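My questions all concern the structure below.
With one protein chain held back, the other chains of the complex are shown just where they sit.
Now for chain A:
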Amino acid sequence: MNYFPDEVLEHVFDFLTSHRDRNAVSLVCSLWYRVERFSRQRVFIGNCYAISPEKLIKRFPGLKSLTLKGKHHFADFNLVPYDWGGYVQPWIEALAKSRIGLEELRLKRMVVSDESLELLSRSFANFKALVLVSCEGFTTDGLAAIAANCRFLRELDLQENEIDDHSGHWLSCFPDSCTSLTSLNFACLKGEINSASLERLVARSPNLRSLRLNRSVPLETLQKILVQAPLLVDLGTGSYVHDPDSETYNKLKTTILTCKSIRNLSGFLEVDPRCLPAIFPICLNLTYLNLSYAAGIHGSELIKLIRRCAKLQRLWILDCIGDKGLEVVASTCNELQELRVFPSDPLGIGHDAVTEYGLVAISIGCPKLHSLLYFCQQMTNAALITVARNCPNFIRFRLCILDPTKPDAVTMQPLDDGFGAIVQSCKFLRRLSLTGLLTDQVFRYIGMYAEQLEMLSVAFAGNSDKGMLYVLNGCKKLRKLEIMDCPFGNGALLSDAGKYETMRSLWMSSCEITLSGCKTLAKMMPRLNVEIINEHDQMEICPEDDGQRVGKLYLYRTLVGPRKDAPEFVWNL
């Protein structure tokens, strides 16, 4: 390989698009490492505390696009306190001081302040794309800074963030000279925006292909926008409510006929089902339909809509679709690859929910299904075995029975065999979430068969340490393990400490591990950060009492040692 000049190697590496491939290539020899690092433009950091901004900048001076993830996945479910960490400010400060020409920043579960956004907007002349997913800590003032200062902004994508909405003024901050927008998503904003500003913005953005509006944008505005942007590929409606007899609605019906490019449709946070016929003409083109916030569409109207969407590949819906509705999906959407069914009544026990029948129907009608998230009332082993047989191509299989320790609804047995069938049949399974009554046996199956498994989420399952041991010993490719409320203790935790350096992280909450076990682990493994989240002074009374049970453990591998921004209630052992 020494015969090739560096430029040739670089050119070859250009064809490697995945981070993993590039990471692998950099380990071949020092020459390849050097060529790879200078030519790398996109870097993905799955845990912002695994590395420091300084080291990042040093290694990849050509960095243009950075993806960072902060808090653990369970922060989505309120298990991680607000001020745990995950601040983007130090990253932006370091990048701003350097000569890095940052163009794209993608953040997930990080704390972003208005100050950070302001600094970001002023520091990188060529900044093009900002994607924030499940972040918090900022307001629309920060968005105003981005709008005003990023002259070549193409993408502003806000997905499910907690944003303090000060007013719709931020949208007016896009200067008249800004004509480069290709993607704008502000669906998660709660406040009003200025419709006229929005219309003008769309009118001067000829490359706009993706637009997701928030709840406050009325139907009249939607109609006017669609007139200006007939080439839209991805649309998220705002308030989809209007008098179906009105001129506005009739205009919308006509306008939508010109939007032949729409492939992704979402929104409907507010919807009058009588207005749905306007979108019927584009249904046949849709490949992605997200009705998971559309509580206002149900029953026969929902079915009528789905029946027209024969080409769907990804469908996100609420469980009020019912088993019967899923049968319609199964018979209509034969190209379906990804299905997510969310609970419409997360706390109660609703009658409209879905069961194993719906899932089996889907498995029969949709053989291409590879990703599933299914919140349901009940499940059976027989159904899971059938699903495993019908759909051997699952990459992601996440089943959530709302009552998490519920046994097989027919036999009252644990659901071990059902999940066992899934892991045995689906040889490419990378992500698995389990619920239901489950013993150590299910973990034995997972350890035995789930060879490609990278992420496992478990709650209220297992009988003993053996369960966790099966997984740690068996799943060679495991990267993320998250466990809540399982009877796994120090024996399991300490059995293979070295394993955790091959993984991104381990989360254990409300298990049987004690402070002593965690301290031992921390001592054995200096390159792991072993953090205890000690909320509500659970453990304050006796910090020396090593026998006390640990409420929340989060450990992760890192090259930079214990973090310096940990709050008081986070103990790094």
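Note that a residue touches a chain if its C-beta (ideal position, glycine included) is under 8 Å from a C-beta of that chain, and two chains touch if they have at least 3 such contacts; residues count from 1.
Everything below uses one rule, namely that contacts and distances are computed from a predicted model.
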Of "Auxin-responsive protein", "BRCA1-associated ATM activator 1 isoform X3", "GPI transamidase component PIG-T" or "Eukaryotic translation initiation factor 3 subunit H", the UniProt protein name belonging to the chain not shown is "Auxin-responsive protein"
Missing-chain contact, candidates A:T67, A:S261, A:N390 or A:T439, resolves to A:T439
Chain not shown: contacting residue from A:H169, A:K311 or A:R549:
A:R549
Give the residue, chosen from A:V241, A:A310, A:A382 or A:V560, that touches the chain omitted from the document.
A:V241
Contact with the hidden chain, among A:H166, A:R274 or A:R479, goes to A:R274
Could I get the residues of chain A that touch the absent chain, sorted low to high?
74, 76-79, 81-82, 134, 136-137, 160, 162, 164, 188, 239, 241, 243-244, 269-272, 274, 292-293, 295-296, 318, 342-349, 375, 400, 402-407, 412-414, 437, 439, 457, 459-463, 484-487, 509-510, 512, 514, 535-538, 540-541, 545, 547-549, 551
